[in-house]
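Note that one protein chain is taken out, while the other chains of the complex remain in position.
Then we have subunit A:
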Amino acid sequence: MERNDPRARTDAYGSRINRSHSNMLANAMPWASIMVASILPVFPIATALPVVPPLGLLMLLGWRLVRPGLLPVWAGLPLGLIDDLFSGQPFGFAMFVWSLIMLAIEVVEMRLPWRAFWQDWFTAGLLIVGYLFAGWLLSGAQPTIHSLVALVPQLVLTILLFPIAARFVAMLDRFRLTRWRAL
């Protein structure tokens, strides 16, 4: 059979014979990718406007909406803790808002069990607006109209980036379930 078609015994995740997933990778991938995404906005130096999208939140929404059932409902607490260490918002902000976001998606999922991608994008867009607005309101500084206007580029960029984040999550998911381990 191999002589006719070398890929006869493989699928998208690699060989189906004598190979298995790596448990550690399969379990740690969503958590690790969200944590790394939380840390990434530290690197660029933005002095005028908040220009970098909240990548940790984007990845959290991506994993939760593209691949439901992987992250538990309470994932917002530990992941928010990591985000709080690096984001510059007052400590506890991401823990609070991310927990609420996970609960909100749970409610949406209960109401609309069958959804298309654009519906997920709409949900994510609403949650991103809410998150950035809450971030402006609860930043620890006096919320001024100018800093609200300064949020708009970041907001548009973040909403437009969600489909890319979703595709990236799907790619990571394939990578996560590749059969690396020889039995």
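Operating definition for what follows: a contact is a pair of C-beta atoms (placed from the backbone, for glycine too) under 8 Å apart; a residue touches a chain by one contact, two chains touch by 3 or more; residues count from 1.
Please note the rule applied: contacts and distances are computed from a predicted model.
Protein name for the hidden chain, per its UniProt entry and selected from "ABC transporter permease", "Cell shape-determining protein MreC", "Peptide/nickel transport system ATP-binding protein" or "Cation acetate symporter": "Cell shape-determining protein MreC". Looking at A:Met102, A:Ile159 or A:Leu172, the residue that reaches the missing chain in the full complex is A:Met102. Looking at A:Pro30, A:Gly62 or A:Gly76, the residue that reaches the missing chain in the full complex is A:Gly76. Contact between subunit A and the unshown chain involves residues 39, 41-55, 65-66, 68-69, 72-74, 76-77, 80, 84-100, 102-103, 106, 109-110, 113-115, 117, 120, 135-136, 138-142, 144, 146-147, 149-151, 154.
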